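Up next is chain A:
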Amino acid sequence: MMLAEILASLFPEGHTVTIADGLISGEGPFRGGRLAVIGIDGDTALGVDGACRLAGDVLDVVRRGGGTPILVAIDSDSQRMSRRDELLGLNEYLAHLAKTLLLADAHGHPTVGLIYGHSAAGAFIATALATRVLVGLPGANPSVMDLPSVARVTKLPLDRLEAMAKDTPVFAPGLDNMVRTGAVQAVLDPDLPLADQIAAVIDAMPEDDHRDRLGRERGGRPVAEEVAAQVVRDAALG
Partner candidate 1 sequence: MEKLSFRHTTSRALPGAKAQAITGVVASGNLEVLLERTLPPTECTVEIETPIRGYGEVWEAVVADFVARAEPGGLRITINDGGARPDTVSLRLLQGARLMEV
Partner candidate 2 sequence: MSGWRREREARDARIEAGRSHAEGKVVAADKVVDLLEAILRPGDRVCLEGDNQKQADCLARGLSQCDPSRVHDLHMVQSGIVLPEHLDIFEQGIAKRLDYSYSGPQGGRIARMLYGGQIELGAVHTYLELFARYFVDLTPNVALIAGVSADRDGNLYTGPNTEDTPTVVEATAFKNGVVVAQVNEIVDRVPRVDIPGDRVDFVVEADKPFYVEPLFTRDPAAMTETQILMAMMAIKGIYAEYGIRRLNHGIGFGTAAIELLLPTYAERLGLKGEIATHWALNPHPTLIPAIESGWVKQVHCFGSEVGMDRYIRERSDIFFTGADGSLRSNRAFCQTAGLYACDLFIGSTLQIDLTGHSSTVTQNRVAGFGGAPNMGSDPHGRRHPSDTWMKAGREAQVTGDPALMRGRKLVVQIVETFGDGLVPTFVERLDALELAKKIGLELAPVMVYADDVTHIVTEEGIANLLLCRTADEREQAIRGVAGYTEIGRGRDRAMVERLRQRGIVRRPEDLGIEPLDADRSLLAAKSIKDLVHWSGGLYEPPAKFRNW
Partner candidate 3 sequence: MNERIIDLAARGEGRGWATSWYEASARARIDGLLDAGSFREVIGPEQRRMSPHLPLFDLPRAFDDGMIVGSGRLDGSAVLVAAQEGRFMGGAFGEIHGAKLVGLLRAALKLKPAAVLILFDTGGVRLQEANAGETAIAEVMRAIMRVRAAGVPVIGLIGGRAGAYGGGGLIAGTCSRLVVSEGGRISVSGPEVIETNKGAEEFDSRDRALVWRTMGGKHRRLTGGADAYADDTIEAFRQAALDQIGRAPAFDLATLEAEQRRLEERLVRFGDCRDATEIWGQLGVNDPESVPALTTADFETLLVSLGETTHDAR
């Protein structure tokens, strides 16, 4: 789905969501209240300037209060790779954006990520993955790194990687694999109204971070849940 279709399906009565420099910001009517939307469109890389603006938008929503849910819609590139971004401390900007989303959620603003295009690496972690629940739309293509690049780094032949990718969800790019690792909770149906589907997601928000449980159940992360649980069980202050 394109962003315009998404917004139309979310806000049949119209909205104030705008896109500037690939950054999405605005809101629309939702269940008698509002749904705030931020995000990245058009496979845009996320740099210091964009992250700072989006974080400001999130803080505005929190400041206004009222429990307005926040939808983080993502079709981005990875983090912007440049000398300037790193010089200015891109890690702080991306972390700050993630923290504002985590804070919003903790302050009663349910946060839902919606990946409808590409996203990768730092941009993905700072946005969609920093929400309470992340859902996807068919055709979305999250990845940490594309397979040719993986082949270059791991020095493995591309055809072998492609073969391995078929039954090893833990490293291969793609929405299905992120669903199987538990990062993406569900894939929405583009033919049904998104407003209802997002409302249902918000109503069924998990209390705790259960992505590792999903990962085990779906076979994409077979041991993470068990390992984390064992640490919780065995750790004791001495």
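We take it that contacts are C-beta pairs under 8 Å (C-beta built on N, C-alpha and C of every residue); 3 or more make two chains touch, one makes a residue touch a chain; residues count from 1.
Regarding selection, all candidates are chains of the complex that A comes from, given by their letters.
Not measured: the values here are computed from a predicted model.
Touch, as defined above, links chain A to just one of 1, 2 or 3 in this complex, and that is 3.
Touching candidate 3 in their complex are the following residues of chain A: 48-49, 52, 55-56, 59, 62-63, 79, 81-96, 98-100, 102-103, 106-107, 121-122, 124-126, 129-130, 143-145, 150, 153-154, 156, 164, 168-172, 177-178, 180-183, 209, 211-212, 215, 220-225, 227-232, 234-238.
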